[in-house]
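Excluded from the complex is one protein chain; the other protein chains are retained at their positions.
Order of writing sets the chain letters: A, B and C. Residues in each chain are counted from 1.
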Amino acid sequence: MRVLYFAQARRLAGTDREEFPVPSTLSTDAFWALLLARHPALAPLRPVTRLARDEAFLPADATLAPDDEIALIPPVSGG
Amino acid sequence: MRVLYFAQARRLAGTDREEFPVPSTLSTDAFWALLLARHPALAPLRPVTRLARDEAFLPADATLAPDDEIALIPPVSGG
Amino acid sequence: MITVKIGPEPIEPLALPPIAGAGACAEFTGIVRADENESPIGGLRYEAYQPMAETVMRNLLTEISAEHGLLAAHVRHRIGDIRVGEAAIHLALWSRHRGPAFNALVAFMNRLKQDVPIWKTDTLPPHS
Partner (left out) sequence: MITVKIGPEPIEPLALPPIAGAGACAEFTGIVRADENESPIGGLRYEAYQPMAETVMRNLLTEISAEHGLLAAHVRHRIGDIRVGEAAIHLALWSRHRGPAFNALVAFMNRLKQDVPIWKTDTLPPHS
């Protein structure tokens, strides 16, 4: 699985992207548990951060696959 | 008194401005009566046309003076 | 800063001037369409009672600027013959945040169409 970190998520994770293996499909909750184990500093962002795949936001009940590229989208501030 | 005619008022009056003497101050009603005597074709415009003096619209109860310059402002359509 | 201009010159794109404190500029351009009352036209002829139109627009912008907290306002209205696709009016309003500029844009255009002595007096024939 590839994960992309932007803005505050990038700063807290200390990287803009990483890849790691996941054994099977997983829920967004399981994905977050896995992320927070790797980057505890991301915890404060979790309640306000959305996940995106294929350039679209994911619903909370989405199922993630081992070869997905998932982006963390903290609150946006464009314009 | 000088009168300025614009747009539809100019077409119906057949002129863009004219001057004529008036003996004393007059109400807007008296002014319109005088105008319609000179240009009966303006009658249909009267209900929708405002008068202006010194680049400002006049209230219906204004008093006009012999040396005023009065503009007829038919419904506008700028923009 | 309020600027008002009425004249026969084509309305060219404006390089937005720097306005201290402005975070938002909202603009409106009114463009002559190829039809009027469902008939094809080549353009429109505009006429103004120019000194009064400038005064009324300046007064409107002063009033609306105070009401909405604008930092600057520019308006240009073209008169004479304007061909289809060309601009008849351009309005630019600056404010600190975007909301006031948007609201003021709507307010000014509504008032313009009631109170500013400018008229469409004729249509121009198509294909001329």
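Operating definition for what follows: a contact is a pair of C-beta atoms (placed from the backbone, for glycine too) under 8 Å apart; a residue touches a chain by one contact, two chains touch by 3 or more.
Just so we're clear, the structure is a prediction, and the values are computed from it rather than from any experiment.
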So which shown chains sit in contact with the chain we cannot see?
A, C
Touch with the missing chain holds, among C:Lys5, C:Arg96 or C:Arg111, for C:Arg96
Sort through C:Ile6, C:Ala24, C:Ile41 or C:Ala73 and give me the one touching the missing partner chain.
C:Ala24
Can you name the residues of subunit A that touch the chain not displayed here?
4, 6-8, 52, 55-57, 71, 73-74, 76-79
Touching the hidden chain in the full complex, which residues of subunit C are there? Just list them.
13-16, 18, 20-34, 85, 87, 96, 98, 101-102, 105-106, 109
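What we mean here is this: only the chains that are shown with their structure count from here on.
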Could you grab the centroid distance between subunit A and subunit C? Build each centroid from C-alpha atoms only and quote it in angstrom.
48
Rounded to the nearest whole Å, what is the centre-to-centre distance of subunit A and subunit B, using the mean of the C-alpha atoms as each centre?
72
Subunit B and subunit C have mean C-alpha positions lying a whole-number Å distance apart equal to 26
Residues of subunit B that touch two or more other chains sit at none
Flagged in subunit C as touching 2+ other chains are none
